[in-house]
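Note that this complex is displayed minus one protein chain, with the remaining chains in position.
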Amino acid sequence: MTQKSPPKKKNWSWRSEAFRGLIYQAVAIGLIVAVVWFLAHNTLNNMKIRGIQSGFDFLSGPAGFDIGESLYPFDSAQPYWQAFLVGITNTLRVAIIGIILTTILGTLLGVGRFSRNALVRGVCYGYVELFRNVPVLLQLLMWYLLFTEVLPASADAWVIGPVFLSKGGLSFPVPIWAVGHLWALIGLVAGFAAAFLYRKWAFKRFETTGQLRSMFWTPVAIVLAGGVLGWFAGGAPSAFDFPTKGDFSIENGGSLTPEFLSVLIGLTVYTAAFVAEVVRSGIQSVARGQGEAAAALGLNPRQSMRLVMLPQALRVIIPPMTNQFLNLTKNSSLAVAIGYPDVVSIANTALNQTGRAVECISIVMLVYLTTSLSTSLLMNWYNTRSAIQER
Amino acid sequence: MTSQIFQPIAARPAPVKTEGLVAWIRFNLFADWVTTLMTVVIGGALLYLIPQFLSWAIFRASWQPNFEACRVEGVGACWGVVAEKYRIILFGRYPFEEQWRPLVATGLMLSLLIASCMRAFWRSWLVILWALVLTVFFALMYGNTMGLSKVETDRWGGLPLTILLASLSMAMAFPIALVVALGRRSNLPAIRTFCTIYVELIRGVPLISVLFMASFMFPLFMPQGFNIDVLVRVLVGITLFAAAYMAEVIRGGLQALPKGQIEAAATLGLSYWQTQRKIVLPQALAMVVPSIMNNFISTFKDTSLVTIVSLYELTGALSLALNSDSDWRPFKIEGYLFIALIYFVFCFSMSRYSQWVEKQVNKSKLR
Partner (left out) sequence: MSEPIITFDKVNKWYGNNFHVLRDIDLSVAKGERIVVCGPSGSGKSTLIRCINRLEEHQQGHLTVDGVELTDDMKAIDGVRKKVGMVFQQFNLFPHLTVLENLTLSPMWVGKMPKKEAEEKAMEQLKRVRIAEQASKYPLQLSGGQQQRVAIARALCLTPKIMLFDEPTSALDPEMIKEVLDVMIEMASQGITMICVTHEMGFAKAVADRVIFMDQGQIVEQNNPHDFFNNPQNERSRDFLSKILGH
């Protein structure tokens, strides 16, 4: 029997669904085009009347303002686009550190909801409800208030070991950069490579003989050993730059401004409440029967968690978790209310100085869109790769 | 094997009690040495911190609107700042003598919101009720009718503004979100693309940038001479923002509906819009009520951002109240705690309500 393809549709009816679909779409597109044209026309008109210039050429002009803090030196003579770059690095700085800290804190809180101890469960529950139900802007403002009013002035800073905490921020000793540190870094990288190879060897050995070696602590030890060996090889530099009390502020050492600290801690604490809920529902989503089957097969609680419960829980946890990471990044835009110079704050200043509202806001939206879309793409790729295969 | 004569045994109570207060304490707090250690550490910390906090907040606190009393040595929290400034915090820059108007208006709005939550009110005349209350709200707040003096929108502030922004933007966002959700699931590529772009664009950017856009670019979008109120600009911004998130929630509900429902409707001869109106939407929307509540809670919290574009809702009104007054400024913390409490009460009750609704919905699913 030869397979013939189905015959092509011959008739074209005015009442067919396809035709109606075309009409609807034509109408919709027509409407959208009309609205966009109307808005654009008005905008151009208004800009001409008010003498507002447009275009992105202002980006190469000198910025004319200083930035409170940045990773690398910036002064007001440098162009606007470099100012925006500083803003982006500031946003990324607080976002990345915030994400790491909030994951740790949120996971501990989420797992704590399953603790045997009722006090631990209660504290975790109370934390989540308390920090989830107050707006994040208010929380950021309160942390900022704490850092700038409750803390003492620099002259009477709190001293904890070599660390100073005051209204001026947090000052801590930083190692003075020497060649030895480069060696230490190389050692760490070599340590990572060695640990990776060790894990491969240990896993192969497990498969062939059934003997299990430590798969976590030994690699960690190897990485640390690599770093220490490299440090020794470079001459073991141990000079530190200690902060000292100057006349008006703490000098030397590394420092973190109260703005950065309040944004970081505020975002971490707020987002951790949501991360805790994500972790909790992920762990709960694994059916009880899975744990029972693992126990019936003789697996101990640690093995059961690692081999059966955690892989299944992680599949449920990771998509909403990345959502929370994105929320943290977007919430960092509120730093503009605190005075931390993130990209929104810089755009705000640029906007007020040049009047180029459309351009500045577009830059901000572009930055955030790129972050969100790339993270979504990454998430989709991960989801398809790790999905549990079904019929 | 043959069976012996069977003697039924009556139920006995358990020898070691596993329920009751003592058993609960033993099992939950002192089960093994790790648990006991944690109980001691955390319990000790709580026993130390809580009395300190209570002493500061309640027992040693000063409640009179007298800032001299607050600066006395050893006094705890200064709730006098609330007693003194509560009217500015709650009502913003609304004229002092007319503040009964936002009070009544807010009361009406709250009653409407609470009524909308109760199943008994889920009828078609609820929409009419909403329109009515909103009209009365605006009439009371703006005035200029029935002998009430005119109060411009930039004087509106505090709690009424928060509640207005949250409720009105959610009410307006709902039809938009419905259309966008249906559009994303439509078979027509142009409509589907446009709706997807809208949702992904809005969800990828922070609310503050949308507010900035609404605030700075809206006047440029309107023809010459057309003046847009700052409140309207902000409202449009928040509405468009909330609509994108709500559209995703509704789309989830539409996806969760079994395909068989639409097929059954088709066999009964219903058209696309009839199917949506009578079969799909009633079920899908009932499923997503808890998620929409969560959207409302988020929008409620997000209204605090309008402070940054110079509308003085609850958070902004506090800064307004204290920044210019050097006598009371040292007690900003108490002010913050006061409005944090207000937000917490609102949001916590809403989230409990949403959990209750979810349980009801699940109950109706179990046979």
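Order as written gives the chain letters A and B; numbering starts at 1 within each chain.
As a convention for this text, a residue touches a chain if its C-beta (ideal position, glycine included) is under 8 Å from a C-beta of that chain, and two chains touch if they have at least 3 such contacts.
These figures come from a predicted structure and were not determined experimentally.
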The listed residue (A:Gln78, A:Thr218, A:Thr257 or A:Gln303) that touches the chain absent from the view is A:Gln303
For review purposes, identify every residue of subunit B that touches the missing chain, sorted by number. 1-3, 6, 8-9, 11-20
I need the residue numbers on subunit A that touch the omitted chain, in ascending order. 206-212, 287, 289-290, 292-300, 303, 307-308, 311-312, 315, 388-391
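In this text, only the chains that are shown with their structure count from here on.
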Go ahead and note the Å separation of the Cα centroids belonging to subunit A and subunit B. 25
Subunit B touches which residues of subunit A in the complex? 21, 24-25, 28-29, 32, 39, 42-43, 45-47, 49, 115-120, 123, 129-130, 132-138, 141-142, 145-146, 149-150, 330-331, 333-334, 336-337, 344, 348, 351, 357-358, 361, 364-365, 368-369, 371-373, 376
What does subunit B use to touch subunit A in their complex? 24, 28-29, 31-32, 35, 38-39, 42-43, 46, 187-191, 194, 200-201, 203-209, 212-213, 216-217, 219-224, 297, 301-302, 304-305, 307-308, 315, 330, 332-333, 336, 339-340, 343-344, 347-348, 351
